[in-house]
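Only a single protein chain was left out; the remaining protein chains are all shown in position.
Then we have chain A:
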Amino acid sequence: MKHGVAFRKFSRTSSHRNLMLRNLVTSLFEHEQIRTTLAKAKDTARLAEKIITLGKKNNETSYRQAQAFILKPPVLPKLFTTFAERYANRPGGYTRIHRLDNRFGDNAPIALLELVDNPRDFKLEMTARAVGRELLNEKLRWDSPRGVVNSGVQHAETAVVKELNLGGFDSSELRPTTRRNLQKVMKYRGREALTEIGAKASAYIETILAKPVAETKMQLRADSKEKEKARKRGNPNFVGSFPVSPARAGVASPGETRPAMRLVQGALGRPARWRGRHALA
């Protein structure tokens, strides 16, 4: 029986397992973001947070303990300076796990394990992008797409500042989930993070607005290339269109309100016109 036992064995002997986890923790401290299997990520996160606590303690004993654990000496000073400063006010929870798609070869669930508030914080990137897209959606409610393209979306940063103090059930430009993520990401960060998020959100809005133009340009370029190749082969009247980005099912364009399951089903998601035929739920 294994009731309540917190540790995983990973089909390895204890010495192998401990060394593997030490290696993973050292790599995490070195790169601040690693990609591994979900089970390994969960166990590594647990250990890494304990070592960061040692770094926060900052005395002789904790230094020796951390030194005995970390496998690369250059990583050790990082633990006692950078991480101790970064997590000085944060009571625990110094790591974050994002679930990624399963691996191709063995269908193993893969995760991205990262240190919170690192310079390449994945959650911050995704939140900034989501904020950008939702501000755009809000603008599209009142304005036509062409109008939005011409005017753009300004004041991303002021909108973001307003969101920081709202609660769970207040209505505003952002969805409750995005607002919650924004508040979490901003909790132990200063003012410059706000500017960063605003800048990223604005940049992402411009990327979204430029997407159709970029796609048509790429398509024209690919078509002309194919025409050139056909002309060299000796067929000057070649006519063909090779879709560079194929049409994918279930993609929600900006301003879309229907749920993903409905979009993904396509025609089967729409109720048919004849009696008794409902949409697939």
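Just so it is clear, a contact is a pair of C-beta atoms (placed from the backbone, for glycine too) under 8 Å apart; a residue touches a chain by one contact, two chains touch by 3 or more; residues count from 1.
Definition applied: contacts and distances are computed from a predicted model.
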Hidden subunit of the complex - UniProt protein name among "Pyruvate dehydrogenase E1 component subunit beta", "U6 snRNA-associated Sm-like protein LSm1", "Dolichyl-phosphate-mannose--protein mannosyltransferase" or "Large ribosomal subunit protein bL32m": "Large ribosomal subunit protein bL32m"
Given A:A39, A:V149, A:L164 or A:A203, the one touching the chain that is not displayed: A:A203
Residue among A:M20, A:L140, A:L194 or A:V264 touching the omitted chain: A:V264
Interface with the unshown chain - residue positions in chain A: 98-101, 112, 120, 122, 125-126, 129-130, 132-134, 175, 177-178, 203-204, 206-207, 211, 214-215, 218, 244-245, 248-254, 256, 259-261, 263-264
